[in-house]
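Before I ask anything, here is the structure I am working with.
Chains shown are a subset, placed as in the full complex.
In order of appearance the chains are A and B, and numbering begins at 1 in each one.
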């Protein structure tokens, strides 16, 4: 492994680190900033993904749509005192074209209910494309592929 | 990212790696050595943490208090054949003052009972301060913030 690859790997891991702390800290207003303006974001199940079914639980084709999503979540104002905790592992560059990289990583999200019950809320893969823009890595595409076809939530939240 | 930052990130990740293998291997006698002499250690819930409630499940203000804690756990001699397994992810430096760093990391702890049942025992964040001392990083402060207000244990154990 070259030093340049080491540095890049660490930078990418920090991108995911920042991303999950943003979500787990419920700082959703910062969430769209992780994406490029013309980004693609989707949450789908492995089953649908493999069957090439286009839609998903969330399907957005621009950063503005992600901002709208956050507004909708805030306005819905559903009293959801749950907490989410992401763990990410096994980040790998699977393809690269100049400063555009395709990545895969595994994740698990544990949800804690107000009374204290903890359950595995979601597990799966991130299938992402990142670009180096304005001195940092941003998601040009993020496909969240859930292993489960079911997700126990009233209103789809970012993962 | 600079090379110096890469090296430091890896050193810090190794600190957490050593820390969790110490706990998971039930080598509690080595546990206080991860801390400075005048350390602060606390386990609390996210709810209490946000409400700035001072106390917690464990609250220690020196390494000697951590040693006392280990002695108490050993003397209690409760037959607890459980095993604990920590996974840590998303370690990030959030502030730095010279050789003193403030860190955050996510964790999950799975407990396995003697009969084989596995459950999510704890999830949450480490909010830590480390110092470089005698050629290695040590915890000057470690605040274990559990997402859940409940923890299913008779006797609070280090996390």
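Basically, a residue touches a chain if its C-beta (ideal position, glycine included) is under 8 Å from a C-beta of that chain, and two chains touch if they have at least 3 such contacts.
For clarity, every value in this text was computed on a predicted model and none was experimentally measured.
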Ask   = Since all chains share one sequence and 2 are shown, how many copies form the whole assembly?
value = 3
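Everything below uses one rule, namely that only the chains that are shown with their structure count from here on.
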Ask   = Where the CA atoms of subunit A average out and where those of subunit B average out, how many Å apart are those spots?
value = 27
Query = Along subunit B, where are the residues that touch subunit A in the complex?
reply = 1, 3, 5-6, 9-10, 46, 87, 89-92, 104, 106-108, 120, 122-125, 147-150
Task = Note which residues of subunit A are touching subunit B in the complex, please.
result = 3, 6-7, 10-11, 14, 16-18, 20-21, 24, 83, 85-89, 108, 110, 112, 115-120
